[in-house]
Structures are given as C-alpha cells and as structure tokens.
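Report on the structure given below.
Of the protein chains in this complex, all but one are displayed in their positions.
Let's turn to chain A:
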Amino acid sequence: MNAPDRYERFVVPEGVKKVSYERDTKIINAATFTIEREEHTIGNILRMQLHRDENVLFAGYKLPHPLQYKILLRIQTTSQSSPMQAYNQAINDLDKELDHLKNQFEGELAKHLRNL
C-alpha cells in the first residue's frame, strides 16, 4: 500500500545529484562518494578497480538500506593521489576495459560465426 514506486529504484529524482562528494573532516585524503540510484553492480566494480590502484589505501562501498536507493563509496588515498583522482581513474580504466571487452567479443563472435 505504501510501497515506493518501482521506478524509484533507478530514476534519479529531479534536483538530486547522481554523484555527490564529501571530504572526510578528520582524515586527510579521504572522502565519501554518494552515488544515487546505483547498487552492487557499480559499487563492486568500482571498489575492485580502486583496489588495483597502489595509491588507494582504502576503498569500500555499502548499500545502507534496501529501500534507500543509493550506495556510499569511501576512498582513502596516499598523498600522491586524491580520492577524486582515484575515482576518476577507476572509471576511466573500467571504461577502457569494457571497450576492450566489446571489441574482443565482437571479434571472437565474427570468428566463431565464420567457422561454422
């Protein structure tokens, strides 16, 4: 009866930012990114990609509640980098990886279909 609309899970409401950024008040080079209307799909690949970055000291995400349609991604880096830089780098790397994956798949598919 008072269930939220289904689209609430993936449509960002007007006036709400998709990604907001908040620096940690106590720890230098640490910040929390709040990503609206995303869940494990994005949270986990970002986290794992950030773990590959040597300058990232900590990267973790959480889905605070199943009915709060957002994830919190927390990053702490060394002074060589910054959470924002690490975050952008992770997205760029993942994006390139997916580009590569797409080309690989298309190539292999064409090869496979030729050999039939």
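By definition in this document, contacts are C-beta pairs under 8 Å (C-beta built on N, C-alpha and C of every residue); 3 or more make two chains touch, one makes a residue touch a chain; residues count from 1.
Basically, contacts and distances are computed from a predicted model.
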{"item": "Undisplayed chain, where the name is taken from the UniProt record, one of \"V-type proton ATPase subunit a\", \"S-type anion channel SLAH1\", \"DNA-directed RNA polymerases II, IV and V subunit 3-like\" or \"Exoribonuclease phosphorolytic domain-containing protein\"", "value": "\"DNA-directed RNA polymerases II, IV and V subunit 3-like\""}
{"item": "Interface residues of chain A (partner: the chain not displayed)", "value": "6-7, 9-11, 17-21, 23, 35, 38, 40-42, 44-49, 52-53, 55, 81, 84-85, 87-102, 104-106, 108-109, 111-113"}
